[in-house]
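Structure incoming, see below.
Note that one protein chain of the assembly has been removed; the remaining protein chains are unaltered in position.
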Amino acid sequence: MTALLEARGVSRFFGGLAALTDVSFSVEKGEILGLIGPNGAGKTTMFNVVNGFYAPSRGEVFFKGQRISGLKPHQICQRGLARTFQVVKPLQRMSTLDNVVASAYLRSKSKAEALAKAEEILKFTGLWEERALLSRGLPLGSRKRLEIARALATGPDLLLLDEACAGLNPSELDVSIGIIRKIKERGITIMIIEHHMKVIMSISDRIVVLTYGQKLAEGTPAQISANAQVVKAYLGETDE
Amino acid sequence: MPLAVAALLALVPLLPLSSYLMHIFILVIMWSIIGMAWNLLGGFTGLVSFGHAAFFGLGAYSAGIVYQSLGWSGWWGLPISVVVVTLFSLVMGFVVLRLRGPYFNLSTLAIGEVLRVSAQNLDKLTQGDLGILIKQRSWTDKQNFYWVALLMALGTYSVVKGLVGSRLGYYFVAIREDQDAAESLGIDTTLYKTVALTVSGVLTGLAGAFYFNYMGYIDPKVVFDLPGISILAIMIVMVGGAATLTGPLVGSLVMVLLAEWVRSIPKLGAAHMSVFGVLLILIIIYLPNGLVGDFGKIRRLFAGKKAA
Partner (left out) sequence: MPKLEVFLQTLIQGFLLGGLYALIGLGMALIMGVMKIINLAHGQLMMVAMYMAFWLFTLRHVDPYLSVVLVVPAMFLLGVGIQKFLINPLQRVDSIMPQNQIILTVGIGMVLTNLATLFFSGDYRSTPVSYATKAWYLSDLWKGSPIELSVSYKELVSFLVAAAITLALWFFLQKTDTGKSIRATAQDRDAALLMGVNVERMRVVTFGIGTALVGAAGCLFIPAYYLFPDLGGQFTTIAFVVTIIGGLGSTTGAIFGGLILAIFESFTATYIGMGWATVGRFVIFVAVLIFLPGGVASLIRSKKLGK
């Protein structure tokens, strides 16, 4: 049973800087894979490679058994891989609704179909009330959910969430976590970068840890939180 | 509503208007075509071209060369310009659409200028600075020219409106707002940017071909002119309102009338470029979304005056 997403020996260099070195992992269909690591570990770079914004300097990425490394982002999205951005990128002068319609067009043949899909997704993410507002006027919590809504509208099989919960207050956080769980229930596989330890530990099925561009550890949340190296990487030296 | 306006406009030539006034009307209509075309690429897709004279001139010379070298009627230039400009746009797009921001803007400027100088130098083909003159224009009075222009403008308006309201419209605006986000949402940005460029170019080229047949004379300095064609196109859209459907219409009306008015004042005469320049500066600072886009702002300004 091949994994949905597979990264094999992915390295990415920028000039003399190695942002990623020989990272390999796989994401199984239907699971939520968490990607964690200290700041600058290369998590977003990894997403950028998977998503197609960068080609890997070395190594390859496979999606649904086919090589996607080297393809353009829109081609990868068309195959069923969608992502959100850490610093949200709303289509600012478009309304919330139009933002989602624009993405829904990918799998729709007509405007009516796109509108219907957009409506469904907006209701799913709790943004229906704000549909007429210009997306740049939305508060952060809504904008984060809009990122997710737009990615969902492209009908993905795998969704990459880049810090979708960063900067949210506790009630917004609960809403977003709920949405992520519902996405999993729909059968969509998720890979999530997150700094909120509690969030990651509670929703992930498995976790991959990156530091300095290399994979440090991989396992279930329980295994990871018990891993001394991981703790050290995050918290620095503890006084022994 | 637009249909009513179109019908009214169609009746204009039946009025006893002077040849000069008819000329003004035709200019306004022709410039509205160029404005709408530019707006599609610049206002809606966010690709600001400083070189639309390239398309205008190509269209004009498609008609001119066909007339001069093949002896055909200049009107064949219209369908031929579509082919020529489409091919040109595809090649140009391949070179410049990968560039972002100011690199793109400057390269469009460069391309307009390259075509101008080339037209001047390749005189075997274009007659160089001598230009091309039509010995006998199709009609001596302006009525029919007016109706052709009006038809072209209506066609342009329909095309732009149709595109903007469709999937392409959403994609164009998405590209304008955030190209990377658009790519990640499955939008083939290269393809759609090329479509926007080509449609915009073809429409402008058609206006150029019309210009040749109407004015009866073209030369490189006129039809490939940076301030007179490229910058004026930008001004029309900025004054009227970028990314609106009616903005270019309003803009074209304002700019053409303004130019004629300044020309008629004895002392100012040649100063219409300064007036344009000042107007451009004022619009950019105070009414950046143009007369149509910032209409709310204008109303509030006047409402405030009334209240006081």
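Think of it as A and B in the order they're written, each chain with its own count starting at 1.
Convention: contacts are C-beta pairs under 8 Å (C-beta built on N, C-alpha and C of every residue); 3 or more make two chains touch, one makes a residue touch a chain.
Just so we're clear, the structure is a prediction, and the values are computed from it rather than from any experiment.
Asks: Which candidate, B:21, B:265 or B:278, sits in contact with the chain we can't see?
Replies: Checking the options B:21, B:265 or B:278, the one contacting the hidden chain is B:278.
Asks: Which residue among B:9, B:99 or B:159 touches the omitted chain?
Replies: Checking the options B:9, B:99 or B:159, the one contacting the hidden chain is B:99.
Asks: Which one, B:13, B:46, B:93 or B:186, makes contact with the chain that was left out?
Replies: Within the whole complex, the residue contacting the unshown chain is B:46.
Asks: Looking at the whole complex, which of B:58, B:168, B:238 or B:255 touches the chain that is not displayed?
Replies: Of the listed residues, the one touching the omitted chain is B:238.
Asks: To test your reading of the contact rule: which positions on subunit B touch the chain that is missing from view?
Replies: 42-43, 46, 48, 50, 95-96, 99, 101-103, 105-107, 109-111, 113-114, 117-118, 120-121, 226-227, 231, 234, 238, 242-243, 270-271, 273-274, 276-281, 284-285, 288-289, 293
What we mean here is this: only the chains that are shown with their structure count from here on.
Asks: Between subunit A and subunit B, what is the gap in Å from one C-alpha centre to the other?
Replies: Spacing between the chain centres: roughly 43 Å.
Asks: So in the complex, which bits of subunit A are touching subunit B?
Replies: 51-53, 72-75, 77-78, 82-83, 85, 89-94, 98, 101-103, 105-106, 111, 114, 150-151, 153-154
Asks: So in the complex, which bits of subunit B are touching subunit A?
Replies: 165-167, 170-171, 173-174, 177-178, 180-189
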